[in-house]
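Remarks on the structure that follows.
Removed from the display is one protein chain of the complex; every other protein chain stays in position.
Coming up: chain A.
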Amino acid sequence: MTRREKRKEVRLTFEKQHGIPRVSATAVDRSEQAKEKERKQIEQYKALERNVSDRVKSKDYSGSTLQATSNLLTQNPEYYTIWNYRRLILQDAVHREVASGHDATGKEQIDEKDIAAAEKAGLTLPQQEISLLVNEDLQFLIPLLKQFPKCYWIWNHRSWLLATATKHLPAKSTVKLWQAELGLVSKMLALDSRNFHGWGYRREVVQELERLSGSSMAEKEFEYTTKMINSNLSNFSAWHYRSQLIPRLLEEREVGSEDRKKMLDTEFELITRALYTDPYDQSLWFYHQYLLSTLDPGNSQSTSLLHPVTNADRAQYLQQELDSIREMLDGAEDCKYIYQALLECSLRYLEVGSGNRSPLENEMKDWLVELKKIDPLRAGRWRDLEAKMKL
């Protein structure tokens, strides 16, 4: 099945997906037979490991050593030293290719086919070889990545391969590679939308693509976060990414203050709708908190979305949110996040608002009492909050 064809079949077996283990047909076998089998497997593994180490130490960076590392890594991709060895081998191959490009004599017999392929791709022969090397390794990684989607070293090696390609190949080739990476990471995120390795890698890929093409992908990525959120509201990574994109979006769109207000309004509406649907979801409150933080005059980390913005504007939004969250309590009086948000919002309001503080401060005292009741395990934390509130 090509990648373009839409997937129609459902698989009934799976490894480590959503934390559900494989359906295992046989119980753990502790017989002598099984132990003997296991002993042999351990010996084989150790022999392979020794083999690889010895070869690398003696600087045998041949194709058969590469194959040996492939065998070892397929069995144990967490063994990061072997990834380092693999990169030594690949690096050596790359350097030899680059060197051969400058040296006209002493070249091996060059295959006509290779020259033709290189010309067709618009690459020099060394570049073509490097491209093949990189692509082969990328292919090698794919089944490993699917089986171990949260292994740092696999993602890391992939990054390295892409960086190597970017260094040695012309932009039009590397753009294709990075675009393929975007496709891959979208697939990985479709399989597990909360894999933060995937999200981090995606940002890396997008950054490179933007650099190579000279144009911003903020709009598309913003749409992507919308899709992912619609798929799963609890996607903290998607909400976080969204919060990174909004300030850039507003810059790029070059909008005036009215449109900036509209954007902030739309985001508040979105998160309010989500919060009404499920106020017990912490990742939603984090995003709400982000939106509030953009209204914070003293906050250097969170850029203001509104521009220009006065304390009166800020107070208006905070008042609006206070009212909205107060209503949310109705039917969810046992939700501690709502009380936390009310207190947070009130503190912000008191900083920028004007007028009589006492009514709000009295409400805050009540909310704090509720919070202590609902979540007695965190009594210390509520005491700290109380002290901070200086009521």
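Please note the rule applied: a residue touches a chain if its C-beta (ideal position, glycine included) is under 8 Å from a C-beta of that chain, and two chains touch if they have at least 3 such contacts; residues count from 1.
As a convention for this text, contacts and distances are computed from a predicted model.
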Among "ER membrane protein complex subunit 6", "All trans-polyprenyl-diphosphate synthase PDSS1", "Rab proteins geranylgeranyltransferase" or "Exosome complex exonuclease RRP46 homolog", the UniProt name of the subunit that does not appear here: "Rab proteins geranylgeranyltransferase"
Hidden-chain contact residue, picked from the options A:Leu189, A:Leu292 or A:Val309: A:Leu189
Chain not shown: contacting residue from A:Cys151, A:Leu233, A:Leu347 or A:Met389: A:Leu233
Absent chain, residues of chain A that touch it: 6-15, 18, 20, 22-23, 25-26, 143, 146-147, 186-187, 189-191, 193, 227-228, 230-233, 272-274, 276-280, 331-332
